[in-house]
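Provided herewith is a single structure, encoded as structure tokens, for subsequent inquiry.
Only one protein chain is missing; all other protein chains are in place.
Labels run A and B following the written order; every chain starts at residue 1.
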Amino acid sequence: MENGNIKIETKNINAFYGEKKVLHNIDLQMEANTVTAFIGPSGCGKSTFLRLLNRMNDYIDGFRKEGDVLINGVDIYSKNTRIEELRKQVGMVFQKPNPFPKTIYENVVYGLRIQGIKDKQKLDAAVENSLKRSALWNEVKDDLQKNALSLSGGQQQRLCIARTLAVEPSIILMDEPASALDPISTAKIEELIYELKQDYTIVIVTHNMHQAGRVSDKTAFFLSGDLVEYNDTKAIFTSPKDQRTENYITGKFG
Amino acid sequence: MSKRSLNNQKDRWFQYFGIFSTLIGLILLALFIFQITRDGIGRIDWDFIVSLPSRFYAKAGILPAWTGTLWIFALTAIIVIPIGVGAGIYLQEYAKKGRLSNILEINIANLAGVPSIIYGIIGLEIFVRVLQMGGSLLAGAFTLALLILPIIIVATREAFKAVPKSIKEASYGLGATKWQTIWYQILPIASANIITGVILALARAIGETAPLIVIGALAYVPFVAKSPMDEFTVLPMQIFNWVSRPQHGFLMNAAAAILVLLVFVFILNGIAVYLRNRSRKKFGL
Partner (left out) sequence: MKKEKIIEGFLFACAAITLLTTIGIIWVLLSQSFSFFKEVSVWDFLTDTQWTPLFADKHFGILPLLTGTLLITVIAMLVALPLGLTIAIYLNEYAPKGFRKVVKPLLEVLAAVPTVVYGFFALVVVTPMLQKLIPGLSGFNALSPGIVMGIMIIPFISSLSEDALYSVPKSLREASYGMGATRLQTAFRVLLPSASSGILASIILAFSRAIGETMIVAIAAGQQPRLTLDPTVPIETITAYIVQVSLGDVPHGSLEYRTIFSAGLALFVFTFLLNNISFWINKKYRQEYE
């Protein structure tokens, strides 16, 4: 693989919750401006692995990892890495929409405000821009001062995406972003992912295989903490090399 | 009578006893408040509120007492809120699970069970003597602050626990630091519940008598405190003083002062309950 394009790379990742080993020797390279999907049954370690990429596991008691995670060739777990800077680079969208109980406007500008940006014009521009990119602008442009909790679930999730975009990350991690949503909202999110990949590197965890097939360029199949197979999505779904992958994709378990 | 119907009868009797037990305490309290109101209400007039205490019960008033209670309320709040909320935040968000946090936790539970009069004793040694505050408002406020500190710490921790984890993750995910996350996201959501706890704790503080007796708050204070370093009395002290006197007239005064104190305490409790219900509605906490 050409490594000029490698955005995220993990080397020999092992992870533990207390004594329990939850990831075994994961080596993975993800290219810029692609959508990579992590699939696998629940408890397979895919979410844990995703959260390693922006150090979201740091807060979990008893969590420990071995191995390196490189983003743009830089070790994000090194002493010199500032975790807040990392998270500006690597945004995250969560399983359940989790807007702050504040106005729509304040939700979007939060990431900028904490960076100390106060310029009203800048903030306004960021709100409009991010909401447009997350395909929410037309629905909320007249209600920016409304409480975000008054939006529907699908709108809330798009707001969370907008909030992430406002910080201008280069990578967006999505942890089952549509699992709590209805089919129509899910379709909107998927459409959005497809458009966003022109500017961002996207990693999405999903246990909906069809979703992985629809939105991703590459797919990694995890099972019991092992990376079983990683390949072009088309290849994974049409000609899996590993029997276990095939069993999962054909619905024999999971 | 068959065994079964005997059992059912017992069941019914216990039910009646249950209702009786539940209500008896409340009925007695209501009865008592009624009696106090009957005894005391006649004494409450403008003069009673704005007069200094006196050797003559008919002339005596509660001005130094209720102003002292307000002073104590404010000073205690100023001292205890930052410390209590700060300690609660530390334990909930910063302290790593381990020996130290265990010790801190057990210690706070223990402090909550220390009798209030013991706080008076250490207030006497530490604030009154070592720090030379004398029997001042400030010494009283510090003593009561220590007394209610555990309540506020626990309330803060509970309030923080009730904030969904997803909010925290969202904030971290956007690059916020720990403190930014606490300050901009968690604290605003938790604040209503924290304030509820603070108000309940302060309601307890202004009803306290024993620790203030021990630190040497005066029973007879013929002036209104003007600075935190002044000597003082509070409503419970004044009530205690009047109760200890033999003349019936002073008992009437005590009843009247109790009414005023109860109004303070019940208003604070009412505000606390109102805030708790409002925050439940607003944030679903």
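By definition in this document, a residue touches a chain if its C-beta (ideal position, glycine included) is under 8 Å from a C-beta of that chain, and two chains touch if they have at least 3 such contacts.
Remember, it's a predicted structure, so these values are computed and weren't measured experimentally.
Q: Let's see if you follow the contact definition: name the visible chains touching the chain that is missing.
A: B
Q: Given the contact definition stated above, which residue among B:L146, B:V198, B:V221 or B:L275 touches the chain not shown here?
A: The missing chain is touched by B:L146.
Q: Looking beyond the chains shown, say which of B:P64, B:G120, B:G140 or B:P228 touches the absent one.
A: Per the contact definition at the top, the residue touching the missing chain is B:G120.
Q: Among B:G68, B:G173 or B:P236, exactly one should touch the missing chain; which is it?
A: B:P236
Q: Thinking of the whole complex, not just what is shown, which of B:L91, B:A139, B:V221 or B:L275 touches the missing chain?
A: In the complete complex, the chain left out is touched by residue B:L91.
Q: Residues on subunit B that touch the omitted chain in the whole complex?
A: Touching the chain left out of view, subunit B contributes residues 7-8, 10-11, 14-15, 17-19, 21-22, 24-26, 28-29, 32, 35-36, 82-87, 89-91, 94-95, 103-104, 106-111, 113-118, 120-122, 124-126, 129, 146, 149-150, 153, 177-179, 200, 203-204, 206-210, 213-214, 216, 219, 236, 239-240, 243-244, 251, 254-255, 258, 261-262, 265, 269, 273.
Note that only the chains that are shown with their structure count from here on.
Q: Averaged over CA atoms, how far is the centre of subunit A from the centre of subunit B? Could you give it in whole Å?
A: Centre separation, subunit A to subunit B: 48 Å.
Q: Mind listing the subunit A positions that touch subunit B in their complex?
A: 54, 56, 59, 61, 84-88, 91-92, 94, 96, 98-101, 110-111, 113-115, 160, 163-164, 167
Q: Over in the complex, which subunit B residues touch subunit A? Could you list them?
A: For subunit B paired with subunit A, touching residues are 97, 164, 166-167, 169-177, 180, 184-185, 189, 282-283.
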